[in-house]
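Single-structure report; data block below.
Complex shown without one protein chain; remaining protein chains in place.
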Amino acid sequence: MFMGDYSPINLLGLLIQSIFIENFLLSIFLGMCTYLACSSKLKTANGLGAAVVFVLTIAGVLNWLVHRFVTGTGALSWLGRFGIDTTGINLNFLEFLLFISVIAAFVQVLEILIENFSPALYHALGSYLPLITVNCAILGACLFAVTRDYPLVPNTVYVFGSGVGWWLAIALIAAIRQRLESADIPKGLKGVGITFIMTGLMSMAFLGFTGIQLANPTANTETPPQESIER
Amino acid sequence: MMTKTPLRHYFTDQLWNNNQILVAILGICSALGITNRLEVAITMGLSVTFVVACSSFFVSLLRYKTPDSVRMITQLAIISLFVTIIDQFLKAYFFQLSKVMTVFVGLIITNCLVMGRAEGMAKNVKPLPAFFDGLGAGLGYMWVICFVGIVREIFGFGEILGHRVIPLSWYATAEHPDAYANFGLMVTPPAAFFIVGIMIWITNTLSGKDS
Partner (left out) sequence: MSSIKKPPNNSYTFSFIVILSFCCALILSLLASALKEPQERARDLDRSRQMLQAAKLIDPQGHFLIDGEPARWEDNRFVKGTKEDIATDNEVLEVFKKRLRPALVDETGKRYTFEEAKINPSEYVIEHEKEGYAYLDHKLIYEILSNGNNEVSGYVIPVNGYGLWDAIYGYLAIETDGNTIIGITWYDQKETPGVGAVISDPAWQKGFNGKKLFGETSGVDLSRVPVGIVIVKGKVSEVLGDSPKAMSAVDGIPGATLTGNGVTKTLKDILNQYRPFLIRLTKEGR
């Protein structure tokens, strides 16, 4: 349940994979909206990015728990200890509702905590927190993680890496956009149009990472007896 | 006294003037990842239309009863309800398509388009206009991603809806290595960015706006 078949080197591979190879913004394209609608400053992007990393990591773990103990297949077996027979009950259809509720609730709680403990931080970050709840990347990373059935530690590494990758991409886009403001762009393309094309070029660059497979679990695969005989 | 906007204006406004993807720049996320075949784009477009129309209707219905502090959560709950309905429906009757779309159906929940319509319109107007606004927004979204899907499928695969459009005889072979070949980039996600960027350029120029 905690590590499954993943050895520590796989975790490193998983981290690299989620930051660069399967970058949530540039390879899977989730989380663009909230950003594009905001300003194009690097500072904004950094604030948003840091908040996303934090929320995504914790929400990812919470949602893993939800999937493991409530909505996954066979998840309710722990109720068997109380004598309740749960074979045949499948709460999978509640998954979307529960996941988004967990995320929204967590963000709400976080907002209250920050407001009370650090008003300065609240002023810096406060406006982003509600935006984060509806950030496609957060729900997306949680959903992808449970579809792949990671054990707990790889799941945490995956969601953390996804957040960091998203932050990296947002920061890159913001930095370039800041420069683009002084460039001579055709009227119709200014603003969003050129941002799209620029992001397309960036994602082409990230396509170069395809094929690096570091993250597949290798801890328990048996090596077949005659591995050394090559064709 | 406000002049009453005819119902159909809610609908038509969303199709072009305030098209969610091209003008409001919302709803892009899932649009890009899922448009390399027309069939998938159509399914996604219809699903989003269903979700946004129905959820706008119900958000509007409950608009006076919803306490302000839980407004967002209520909207999310209603949206998740309809997304789950569509997801379950796809899994039962369109199994192959649901395999291709996997988590992207779930991501309709966080699709800024749906929330945007709920926050921007549905909570402020009566249920029927909200419904038409949602319908227009969804269909506006749908025509844009279908257009992207068609371009990508024709140039990336030479097909539309799985039927060959570019004749096999045009393709390069060992004897004629310089003949036609599929534009591989179209199959990859960056192509969607380029196509939407160009579409925005065209719409901005046509409507005389600059961003």
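Here are some notes:
We call the chains A and B, going by the order they appear; numbering starts again at 1 in every chain.
Convention: contacts are C-beta pairs under 8 Å (C-beta built on N, C-alpha and C of every residue); 3 or more make two chains touch, one makes a residue touch a chain.
Because the structure is a prediction, the values reported are computed rather than measured.
When the missing chain is restored to the complex, the residue among B:L15, B:L46 or B:I85 that touches it is B:I85.
The hidden chain makes contact, of the residues B:N19, B:N36 or B:T203, with B:N36.
Only one of the listed residues, B:A77, B:V125 or B:I154, touches the absent chain: B:A77. Listed for chain B, the residues touching the missing chain in the whole complex are 36-37, 65-70, 73-74, 77-78, 80-81, 84-85, 88-89, 91-93, 95-96, 99, 102, 156-157, 182, 184, 187-188. Mapped onto chain A, the interface with the missing chain covers residues 73-74, 90, 92-94, 97, 148-149, 210-211, 213, 216, 220-222, 224-226, 229-231.
Following the convention adopted for this analysis, only the chains that are shown with their structure count from here on.
Separating the centre of chain A from that of chain B, both taken as means of CA atoms, is a distance of 22 Å.
Of all the residues in chain A, the ones that touch chain B in their complex are 27-34, 36-37, 93-97, 100-101, 104-105, 108, 130, 133-136, 138-140, 143-144, 147, 186-197, 199-201, 203-204, 207. Chain B contributes residues 25-30, 32-33, 72-73, 76-77, 80-81, 83-84, 87-88, 102-103, 106-107, 109-112, 115, 185, 188-194, 196-198, 200-202, 204-205, 210-211 to its touches with chain A in the complex.
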